[in-house]
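Missing here: one protein chain of the complex. Every other protein chain is in place.
A and B are the chain letters, set down in written order, and residue numbers restart from 1 in every chain.
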Amino acid sequence: MASLQRVFGKNSAYWLIGPAAVWLAIFFLFPMLSLLTTSLSDPAGSPIYGYDLTWRLQNYFEAISDYWPYMVRSLIYAGIATLLCLVLGYVLAYAIAFKAGRWKNVMLVLVIAPFFTSFLVRTLSWKLILADNGWLVESLQWLHILGEDGRLLATPFAVVMGLTYNFLPFMILPLYTSLEKIDPRLNEAAADLYSSPWQRFTKVIWPLSIPGVVGGTLLTFIPASGDYINSDLLGNPNTQMVGNKIQTLFTDASDYPHAAALSVILMVLIVGMVLFYVRRAGTEDLL
Amino acid sequence: MSLADGVRGDLKLTGLHKRYPNGFVAVQSLDLVIPQGSFFALLGPSGCGKTTTLRMVAGLEDVTKGSIHIGEQDITTAKPYKRPVNTVFQNYALFPHLTIAENVAFGPKRRGVKDPKGSVKEILALTELTEQANKKPAQLSGGQQQRVALARALINRPDVLLLDEPLGALDLKLRRAMQIELKRIQEEVGLTFVHVTHDQEEAMTMADTVAVMNEGRIEQLGAPYELYTNPHTTFVANFLGRTNLIKGTVLGREGSGADEVVKVDMHGTVASIKASRVHTDAKEGWVGIRPEKVLIQPEGQAIDAPGAALSGAVVVDVSYIGVSTDYVLRMPWGQEITCFEQNTGRRGGLIPVGTKVDVSWRPEFAFLLDSAQDAEAGIVEED
């Protein structure tokens, strides 16, 4: 603030902050209030005639007791997907940062290339790849990796795979940024100081890449745990995540209060987990 | 405190050769023995292969041909982390996420030392870093970081400590101080130090032995005094300080044994050069003389030198530096030579520009180099 004032004069700092503040007020605060209001309303109302705000906290308890398995499933799927993204993304980001040489930029463009097509289309194309009569399933059956009746589509595997695929770039980019900042001579210094390749990784590269790991896992885990597209397109009714449940409650069941309560719970849960995680990782300054 | 215990041995490089995949040959058939416990400097301009040599010793660069031994142990292909060698990196490469104490304890921990606290304390005291033990590298000054890098390597009591331009990032004053400091520490711990630098003054101040490298080869190896006063090539002559090189024709030899001299005609004046300082067999040669060995006197006044005086030189430039004065003289044949004169006060002033002067030097200071060599080789661009 002080420096802004110095540059732009006494009141202009407010002008500079203004547009973003207004934007947030309209597109964050307002929907949040709407969500909170709905979540505390009487579910006896209907989407047509509206809901009465009765400060009904039971909505929250009911949402938890009825839908906790979806919550747990979401966290598990998102957790596995995040872990897979971390392993795959780390190797790739490491390769790009230290081994890619002049191909660095090309590889980075390839990493973000999927963003040039829509999320939905990319996920739908996986339906084709994983289809029961598709080449992939048939090859795996031929190799006896999958049984005769085995399938990939509409399984938890497909959902986790879809999540991993869709959120991988969000893992790679922060990892790359933080790996790229590491002086390669630190690796040499560690080698010089009696570190085996594995020790070089665990004692030097990994600790120095923690900011990227934290950023990447957050950017992957948060949207993955709220995602419903992957489960919707690649899963089955028994792989539904909390996002699907919220969607069903809003659309099919027209039960807005419980849907809103579930959304708020998910949000609070994720914020809580993120705070805990970031604290443990000692990277508060990231937030 | 002495870290050098037990039998170690000399560092021996035999036919060491490095060729990069792109075809560039950085080091050509290098043979070198660095005695245990010595402070050895590899001196040369950038790209001369000195750093590549160092990295091959450290194991950070593969050896194309040749071998590296420490004592009897062949470490040519050993993994870097299995060599009894440690490096002080240019810009130090300190681990930014670790405290100073943790940085220093890094090596011992990897080697399985259970509780390195004692030795860490000791080495931090040696390098005057006790106060900084719990700080992170970023909180330290350049000189302190340099000492951390040193401590981090020294604590491992390596057979050979490699220093890659360790003082390059420091300002001049600090660099001077650290030169003395490094020398002190080396004497205290008694380990073999191999110091890579492009700074001839730094190499000469610190090292027992200096190897001057150029284009992947060693041009000359020896004690600093020997290298400076009796360079074998124009490159060494120029790279280690400044030199006047005057074209001369060899007339013949006189005397024998230690008194043998070679007579050289320089544009009509005959000079005598000790045979041990003659490094060419050709008819032509460069007569080399360091500027501070050049004596001048206004025409007609006596010069305190037994050799033949060159007359007819004119002072074209005078730079008064305080402790000394630099004169640029134009010789009768057009060449300009330099003379550094100590301001002892005897002259009682400066010789003004335009004064005709006689030029001479004590014959034992001149040397004769191969005239086929470039007179400009090894001249360092002022940066």
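Everything that follows uses one rule, which is that a residue touches a chain if its C-beta (ideal position, glycine included) is under 8 Å from a C-beta of that chain, and two chains touch if they have at least 3 such contacts.
Following the convention adopted for this analysis, contacts and distances are computed from a predicted model.
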Complex member absent from the view - protein name from UniProt, among "Molybdopterin oxidoreductase", "Spermidine/putrescine ABC transporter substrate-binding protein", "Sigma-70 family RNA polymerase sigma factor" or "Transketolase": "Spermidine/putrescine ABC transporter substrate-binding protein"
Neighbouring shown chains of the undisplayed chain, as defined at the top: A
Touching residue (missing chain; options A:71, A:153, A:204 or A:270): A:153
Which residue of A:13, A:36 or A:88 touches the chain not shown here: A:36
Positions on chain A contacted by the hidden chain, ascending: 29-30, 33-34, 36-37, 40-41, 46-50, 53, 57, 60, 66, 127, 131-133, 149, 151, 153-154, 235-238, 240, 244-245, 247-255, 265, 268, 272
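Heads up, the rule we're going with is that only the chains that are shown with their structure count from here on.
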Length of the line joining the C-alpha centres of chain A and chain B, rounded to whole Å: 58
Complex interface listing, chain B residues touching chain A: 58-60, 79-82, 85-87, 89, 91, 93-97, 106-107, 110-111, 152-153, 156
Residues of chain A touching chain B in the complex: 183, 185-186, 188-196, 199, 203-204, 207-208
